[in-house]
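Let me begin by presenting the structure, written as structure tokens, before commenting on it.
Of the protein chains in this complex, all but one are displayed in their positions.
In order of appearance the chains are A, B and C, and numbering begins at 1 in each one.
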Amino acid sequence: MSWILIAMLAVPLLGAAALLLPRFAGRVPRGYGLAVSGATLALAVVAAVGFDYGHAARMQFETDVSWIPGLALRFHLGVDGISLPLVVLTAVLTFLCFVHLAGRPPSRPRALVFTLLVLETGMIGTFLALDLLLFFVFFEVVLVPMYFVIAIWGGPGRRAAAVKFILYTLLGSAVLLLGVLVVWSQAGTLDMVALARGSGIARSAQIVAFLAIGAGLAVKAPMWPLHTWLPDAHTEAPTVGSVLLAGVLLKMGTYGFARIAIPILPEGAAALAPWLGAFAVIGIIYGSLACLAQRDLKRMIAYSSVGHMGFVLLGFATLTPVGVNAALFGNVAHGLITGLLFFVAGAVKDRYGTADMARLGGGMLGRLPYIGSLLTFACVASLGLPGLAGFWGEMLALFGAFRPAAELSRPLFLTFMVVGGLGTVLTAAYFLRMLSRVTHGRPAASEGPPGGLGDVTAYELAAWVPLVVLTVLFGLWPKALLAITTPAVQAMLPGVGT
Amino acid sequence: MHVVYPVIVSALLFSIGVYGVLARRNAILVLMSVELMLNAVNLNLVVFDIWLRDQLHGGQVLTLFVIVIAAAEVGLGLAIVLSVFRNRRTIDIDRLRDLAERDLTSPGPADPTGSGPIVSTAFGPTGPAPGSTDRSEAG
Amino acid sequence: MIQSIDYVAIAAPLILALVAGAVLLLDAFLPRRTPGVLGLVTLAGVVAAFGVVVAQAVGGGERRTFCVPASLGGGGCSFVVDGFTLVLSGLLLGAGAVVVLLSMGELADRRIPAGEWYFLLLCALAGAVLLPAARDLATLVVALEVVSLPVFALTALKRYDGRASEAALKLFLVSVVSTAIMLFGISLLYGLTGTLYLERLSAALSSTAPGASGAVSVAVVLVLAGFAFKVAAVPFHFWAGDVYQGAPVPVAALLSVVSKAAGFAGLILILTTGLPGQAAVWGPVVAVVAALTMTAGNVLALRQRAALRLLAWSSVAQSGYILAPLAVIGGRAVSASVAYLVIYAAMNLGAFAVVMLVSRTAPRNELDDYRGLASQRPGTAVALGFFLVCLAGLPPGLAGLFAKVVVFREIVAGGLGWLAVVMAVNTVIGLYYYIAWTAQLFTPGPAGVSRTRSVPVMVAVGVAVLVTLAFCVAPQLVLSASG
Partner (left out) sequence: MIVLAVLAILLPFAGAAAGLLGSRIPRRRTPVCTARRRAAWFAVLPVAISAVAAVWLAAWQAISGETGAAGTLADIETGSVPISVGLQVGELSALTGVLVTVVALAVQVYSVGYMRDEPRYPSYSSFISLFTSAMLLVVYAGDLIVLYVGWEIMGLCSYLLIGHWWEDRANSRAAVKAFLVTRLGDVGFLFGIFTLGLSAGSFRIDDVLAADLPKGTLVAATLLLLAGVAGKSAQVPLHTWLPDAMAGPTPISALIHAATMVAAGIFVVARLYPAFLAAQPTLDVLGVLAAVGMLGAALAALAQDDLKRVLAYSTISQLALMAAALAAGSEHAAIFHLVTHGAFKALLFLCAGVVIHHAGSNLMSHMGGLRTPLPVTFWAMTIGFAALAGLPPASGFFSKDAVIAAIERSHGPAQLFLYGCALVTVGVTGAYSARAWLRTFFGSRRVGAPSHAGDHGHGRPAVPRSMLWPVVLLAVPALLLGFAGVRELDWESAAISVVIALLGAGVVYALWRSSPEQDPARMLGPFRVPCERAFYLDAVYDRLVVRPVLRLARGVVRADDRVVDGAVRGSGRAAVGLSGLLRLAQNGNAQLYVTGLLAGVLLIAVGVVVLG
């Protein structure tokens, strides 16, 4: 069954390549992107079904072919408990993006479908790659398409935001490459599975490598001081761009921690975990405070991502199975919820013509009841209400911080936990303040839904309902996800039993 | 005679050549100073060849090559100076500034998107989005 | 007694020289109206030489000729054809072929005398192919001059173009001065060691008196000057911007690839074959020069508005990246430099070819002329975008990415951490102007402009795209060859 992973990469790539044919020069059939991403989603579901949950810690559907012997780069793909949820999440989000696009065909559809399909290949590839260099290549394949999505279909200040996005992320991935090369020069191999079993790298080299790889990944999953590209990118990106940027691209950074930084460089991780935890917690508070004072809706959601990713990074910083579980769960939950948030924010921006909360006025529940209630649902899910997916990631992260790994200082992580707890209150504060400013209050004088568009359209509903259902499903039944990641995480962190 | 004397002379000759290249504005005089530098090299080579009593006479062979190279260079140099003179009526090197760096070789049409050189948008003083500075909450 | 000459070894430069002569004669006898034929003859000559090189590569083994007879003490050979030489000869001839194609496009409008152009071009290529095989300082100097002088002439060949002659004069001046400096260095080196053969140089140097170490260092630095000029490393980079803009586009391509590759060949020969013992001297120097070169090149390219100037500074920056692995002590990293050089050659020539195409319709060659190229000429725009992304080292330009990864690996393995960080930052600065230019291509621009078709240049673009794509999919070809 190992062909399935190659197929998952090949389908979007060939779909994109086919678009270059002259046959599509005139007009791209509306369902084209939908069909290709639908096929990829089908493959992802087949892989999920065919996955042997009994041995979630083992790599399955592996393909290991040598690509460039000179660089010791092997085309090594595989999926296990850690990467499977993220692959399926990517396929789902991309498919929903195309459903959303079917509802509102964009300008230059052919180029956009091409860019999104290449983006999907890069994203899925990153989660499947098991060779450090291959991971790096896919990690960078995503940059150019996302740059063009922001630079061509973005908002007014799109060009500057796109340039800042690609330069900042490239600096991150260049530093990541240095880290990978340090690991390579010390351990002699690039195979993540072998390295995870025991890299035998000296402690000082591990610290340097973890610093480099950690910095590269921290830029992508915006850790506090390296996050300033995110708000600009999100404010200017089109709805589809924002959803994929927040839904998947941020996860590539945090997934890197789970797959590369922690298993391969345990001593490096132990040495730098307090710093990672400190920056993560600062990120939570900083993101929440920044959201409290934001005026633009999409910019506020971007800063909220900084906050949520703070929880995920805190989960990683604890170096305990429950912490890493929390981080992986938080990844998937954040992808679903923030994806929904950006979809709704995009719909609001389409209808009101602006995302500035002051100019949105109030009373959205009066004028657009369905969009208003979906926005409320998304905000409630995002602030971590138990019973919805957002809660388990944060709660388990705090629980992990309650008792971190043996070599980490307990009082320090207790303070992180307390500050994280306050962060959840601040998160609730800014979301509810936004809701009361935007959805509550008396609707403005002009009656009827603004922007000519009615309340939610059928396509939008089709794009959003799966996210709502998944959020509720993972909220009420977290075992669905935790059962997959726990064995893999347990295998990764053998040291700590409970 | 100790080998250091001719080496010193050659070094001095080389320095004079360098001075000539830097100080003179006329292209032909610069060419002459370059010749001077090359001849300093020849002197050096011949002296070392004799001093080392090299059976293969590597130094002298190389001197011959250098002389040929110098001749070729002068020939070509003068041809280039000639064409410069025909096109620009002057062979003062520091007046040939047509290829200097300037922002826009010709005042192109004002860039409709107001981006000007691409640089100003991304890193210009105005910052990425005009509204970004008053982003703080008013109420 | 007559020295035996292995004609098979010197076949490649010999063929080029003969074809050069033939072209000059043909130009004299053929009627004025057929410049195309000369182009085809030149192309045939280059391809033939390339065939010979490939044959030698397949044949394998090392061929040495022009050696000092045992009776006179034996030791050095002046002309050696080994793996290194073959790779570089192949690269130079491939690049030469593309430059010839570009020249056909340039000469189509008859303002430049075709005969002289192709003759000079072939001479330069002959010198370039000779250089990697040279194993003694005299041959090196001669080969270097044979590469340089024709290029000055080529630059000045546009008789009535003031800028071309100004560029030629600048190129000439700076080149002659650096050659003089190099010769002075060589003379000192000869004085210190008593030999001109590279193999015997290092043995001789290690046995010199310790007092003379200062002189040895100075001599080494001066010798490197000549090649640093060809490669446009930092103190010698000032001429790049002006000359690339002034010269005709094929000559700029020639400068940026052929003469740069020749420069690197000479540099590598001297550093690894001639002065391995002095690695402690030139290692740090090359590292610092590499760092300065890449930074200066990238930073200067940041605010460029003219396409050729931007490519000039970009090629300066790229030569910084190629120089970096040479700084690794022990010369293990030479294969990385060669690999990067080969991939760089393919990418850069492609970019120049497209610039050549666009410059036919927009002589000013501003970046704004490329705005909206994707709507007028989709194929060319995608090609240029692909080359720029390759130069930036970002997927989908996988070739550039793998080249950079190879260089990064050697630097990190060689322990030059700071240089790796500088290079990482430089990749980011470099990406800025590459992506800005690529964005120009795809932003909606003015309506369709008249399309002047030029077959040879289109062929050149096609060849460059194919070669770069091959390197994207299977960079193993380059790595194993240069390994």
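To be clear about the criterion, a contact is a pair of C-beta atoms (placed from the backbone, for glycine too) under 8 Å apart; a residue touches a chain by one contact, two chains touch by 3 or more.
All values reported here derive from a predicted model rather than from experimental measurement.
Taking every chain of the complex into account, the omitted one touches A, B, C. In the complete assembly, the contact with the undisplayed chain comes from C:Asp242, out of C:Asp27, C:Glu106, C:Asp161 or C:Asp242.
The omitted chain makes contact with just one of the residues C:Ala57, C:Ala204 or C:Val221: C:Val221. Note on the undisplayed chain: of the listed residues C:Val174, C:Leu192 or C:Leu394, the one touching it is C:Val174.
What chain B contributes to its contact with the hidden chain is residues 18, 21-22, 25, 93-94, 96-101, 119, 122-125, 127-128, 132-133, 135-137. Looking at chain A, the residues touching the absent chain are 164, 167-168, 225, 227-229, 286, 289-294, 320-325, 362-363, 365-366, 380, 385-387, 391, 395-396, 398-400, 402-403, 417-418, 421-422, 424-426, 428-429, 432-433, 436, 439-442, 478-479, 482-483, 486, 489-490, 498. Contacts to the hidden chain, counted on chain C, fall at residues 169-170, 173-174, 177-178, 181, 213-214, 217-218, 220-222, 225, 229, 234-236, 238-239, 241-242, 280-281, 284-285, 289, 296, 299-300, 302-303, 429, 432.
One rule holds in what follows: only the chains that are shown with their structure count from here on.
Among all pairs of chains, B-C has the largest number of C-beta pairs in contact. Centrality by C-alpha centroid: the chain sitting nearest the overall protein C-alpha mean is C.
Here the CA centre of chain A is 44 Å from the CA centre of chain C.
Centroids built from CA atoms put chain B at 53 Å from chain A. Counting only residues that touch two or more partner chains, chain C has 432, 436, 439, 443.
In chain A, the positions touching at least two other chains are 159, 163, 167. Against chain B, in their complex, chain C makes its touches with residues 68, 72-73, 137-138, 141-142, 145, 149, 152-153, 156, 159-163, 165-170, 172-173, 176-177, 179-180, 183-184, 186-188, 190-191, 194-196, 241-243, 245-246, 302-303, 305-306, 309, 364, 366-368, 432-433, 436, 439-440, 443. Of all the residues in chain C, the ones that touch chain A in their complex are 339, 389, 394-396, 398, 401-402, 405-406, 408-409, 412-413, 417, 420-421, 424-425, 427-428, 431-432, 435-436, 439, 442-443, 474-476, 478-480, 483. Taken together, the chain A residues at the contact with chain C in this complex read 68-71, 73, 111, 118, 122, 133, 136-138, 140-141, 143-144, 147-148, 151-152, 159, 162-163, 166-167, 170-171, 174-175, 177-178, 181-182, 184-185.
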